[in-house]
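Below is one structure, written out as structure tokens; the observations come after it.
Excerpt of the complex: some chains, original placement.
Letters A, B and C mark the chains in the order given here, with residues in each chain numbered from 1 onward.
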Amino acid sequence: MAVTLLYNKGDNEIIKKLTNEEMKKVVQSGEGLLWLDLVNPGKEELDILEKVFELHPLTLEDCINTITRPKIDRFEKYMFIVIHAAATTPRAQRVRTVELNICLGKNFIITIHQEPIKGVETAIDRTQRNSVTMSKGRPDTLLHLVVDSLVDNYLPVLDMMDSKISNIETKVLKSPTQKTLNNIFAVKKDILYLRRFIGPQRDIVNFLSKENFQFINSRIRVYFRDVYDNMMFINDTIDTYRDVINGAFDAYLSAITNRTNDIMKVLTIIATIMMPLTLITGIYGMNFADMPLLQWRWGFYSISVFMILLGIGMLIYFKRKEWI
Amino acid sequence: MAVTLLYNKGDNEIIKKLTNEEMKKVVQSGEGLLWLDLVNPGKEELDILEKVFELHPLTLEDCINTITRPKIDRFEKYMFIVIHAAATTPRAQRVRTVELNICLGKNFIITIHQEPIKGVETAIDRTQRNSVTMSKGRPDTLLHLVVDSLVDNYLPVLDMMDSKISNIETKVLKSPTQKTLNNIFAVKKDILYLRRFIGPQRDIVNFLSKENFQFINSRIRVYFRDVYDNMMFINDTIDTYRDVINGAFDAYLSAITNRTNDIMKVLTIIATIMMPLTLITGIYGMNFADMPLLQWRWGFYSISVFMILLGIGMLIYFKRKEWI
Amino acid sequence: MAVTLLYNKGDNEIIKKLTNEEMKKVVQSGEGLLWLDLVNPGKEELDILEKVFELHPLTLEDCINTITRPKIDRFEKYMFIVIHAAATTPRAQRVRTVELNICLGKNFIITIHQEPIKGVETAIDRTQRNSVTMSKGRPDTLLHLVVDSLVDNYLPVLDMMDSKISNIETKVLKSPTQKTLNNIFAVKKDILYLRRFIGPQRDIVNFLSKENFQFINSRIRVYFRDVYDNMMFINDTIDTYRDVINGAFDAYLSAITNRTNDIMKVLTIIATIMMPLTLITGIYGMNFADMPLLQWRWGFYSISVFMILLGIGMLIYFKRKEWI
């Protein structure tokens, strides 16, 4: 329930505290520049949004709802943008996204999220330090600041996935185990999860860089175009990851098939060598009264030599067949 | 053959009974607001549709026909919408859909379905309780009410599928059986079934939120846009489910392949250890008159020790090969 | 070479015989309504098409050619439509399509096909019985009649495929055999075959319901829209069948893999129990002069008991491993 307020009348001073009535006056005057950041907003904060900023009921609903698709809604007095920031779960190293709701008005920007988002924190920090950003800026520059640092925060997530995938690829070729397989499926799910948000998100940034929006100056669009290029890069990378991980799965399956093949070979070699030898011992173990060689002095030794030669012959045969 | 009638002249009173002639007058006057809900309509009710509301023969045909694709047909005096509600079969826990036909006129809305639909019942209940909905409302607000609660009713179905898929994923990694496979294919069919209706349904809600329809006020469109966002969310979720279940099938297949591999290993290890040992016993079971060791006092024990060492050597070899 | 002619001047009488000259006059006058149905037309009939109706050489070529893609060609005096009716081979129960060529002029419709088509026969029958169809109708109503009953005739074919697929699904889960596999591939080919025609056919009906054609009244378009909905339904159904049959193939493959797994288990269990026991008998079958137990009175019985215990132990082990 953290609330951060930045307000600038046009001079270099940043005001951090306003009553609801003052805020309402600022919004109605349309002058200055106001940034309201709400983390996990409670009933009181939502009341501000409803009464001070006069947000549409559907917007308020979307702000509470934690799973909204990335989108842009245009209203008369503001536009409402939903985008997702990438995050990782600290232990399991899985990928997740955090929703960020943005309202962009004539002289204000409101950012609402359920938990702290690194990209937004960075943007607030940078804005506070550099007073010019607020005194000369307009809401659309702040929007660019937020969206840009949010998209930049996808890169470490991609790096994490990259190293995971490299690990998997190395292991698949060297020593694939059931754990490798589980890792493959975990990464696949992460990619699935990311792709679900990246696609619509990319479209939204594309809209911002192309369409004519009331609260976005045409000069700022080239910057959104740049963010769009970054989104496209992220999108391409994830698509590549998907293809690579699918390739790793194929490699895993064929490695296992190869291995079954190798195991079968060992079994067949052992059986093919041992069975005929056992048959010979069986023959000379029969209790016939009248059998050749049995009484001969060198009988046992000659049969032993024959068996050894037979065994070696088999091994040579398998060597030739390239089974060994 | 349940018939529910709600009529409001513009005041707060809701009339629940009208003769066919009165109804015809209402329709012709174009004033007030009338909601006619028909469950499993018989010949008599279809006659009302034909004579009182003058529906097109094709519309009547679609109302009787139980399998119609989601669609919008525009006629001069009304528009005809077909959408599908999600439902589950109580026992087998399979997914099914129920068709809902809607006629939207200047001052009336008709909802026709073959069996009770939870979303429609909820909407009727809410309308009866809140008299303002009817006295100030127009047919398009009722349409939004119906479509919205119908789309909301997809969510428990998705939740059911979600828990099923989670179950499958857990079992696939732990102990995949033929039953797991059957569950995978059952869920796959459910997803196939849902996708068949979700796609066109989403397009219809998109139409309602974008195109200029005679009986839909432009101010209500933003609400249909909201329903569209929900439809997109459902659509994305089902697409993700499909990818996840396909991944589960891949995981199942590779788990089985791994298991065959393991079984092969057991067989090969047993054969590789037992066969040479059996060969040795075979050798010393031969009936040659002149064989070494046989008469020696420690012959049996030394051979036994040799066999034990050979067996242990094999086990160590397989250990090194990481087969055990 | 069956020729059916229906002509109506505008009164209720249907004339069934016209000379070529009379027919030419009718065509030139542009009055009345004429339906010419040619089954497997010979040279004489094609001459009528060329000289009386003045069809374009390309049209005549398409009428003779038995494999033409569904299409619409517009000419100055008529439009030429090719669509396909679904049929089944009586014995092998395979799916096939029969081509129907239609020429639609100002006051005539010509239907040309190489073999009798049920949908066309039904349409002719209905037209002859109901004299109003011809006296008040126009060629476009006849076109709708033909196309509609033709599309309706797809439904029994779909039903046949549905029951086949259900059979396959039941067998795949219960007792998959090579025959099941052959059935899967047969149905797959049927689906492939149907999809080849359904797609373009759907587009053609869509054209008829949307575009502005010279010989089609705008009031009739809503009926073609209805046929289009049916085509979409057929299209969706076949797409679903394709996905279901692919799922059945996956199920078949995994059933076979499971079965190989089971066979391997039986083999491994047998080998793992029998081989150690055989080794023991081999040991006590060796001919060493000095071996323990051999001379003991209970030697054989104690070893037998040991072997039985070993065997039971193995079985318990496999039971625990859930192999049995």
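Just so we're on the same page, a residue touches a chain if its C-beta (ideal position, glycine included) is under 8 Å from a C-beta of that chain, and two chains touch if they have at least 3 such contacts.
All of these numbers come straight from a predicted model, not from anything done at the bench.
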Identical protein chains in the complete assembly, only 3 of which are shown: 5
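Note that only the chains that are shown with their structure count from here on.
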Chain contact topology (line, ring, star, complete or other): line
Equivalent-chain rotation between chain C and chain A, CA atoms, steps of 5 degrees: 145
Shared interface numbering between chain B and chain A [over half = same, under half = different]: different
Mean-CA-position distance for chain B and chain A (Å): 26
Interface hub residues of chain B, defined as touching at least two other chains: 257, 260, 264, 267, 271, 275, 278, 282, 285-287, 291
Interfacial residue positions of chain B with respect to chain A in the complex: 173, 222-223, 225-226, 229, 232-233, 236, 239-240, 243-244, 247, 250-251, 254-255, 257-258, 260-261, 264-265, 267-268, 271-272, 275-276, 278-279, 282-283, 285-292, 322-323
Footprint of chain B on chain A - complex, ascending: 56, 58, 61, 67-69, 71, 73, 75, 175, 178, 181-182, 185, 188-189, 192-193, 196, 249, 252-253, 256-257, 259-260, 263-264, 266-267, 270-271, 274-275, 277-278, 281-282, 284-287, 291, 293-297, 299-300, 303-304
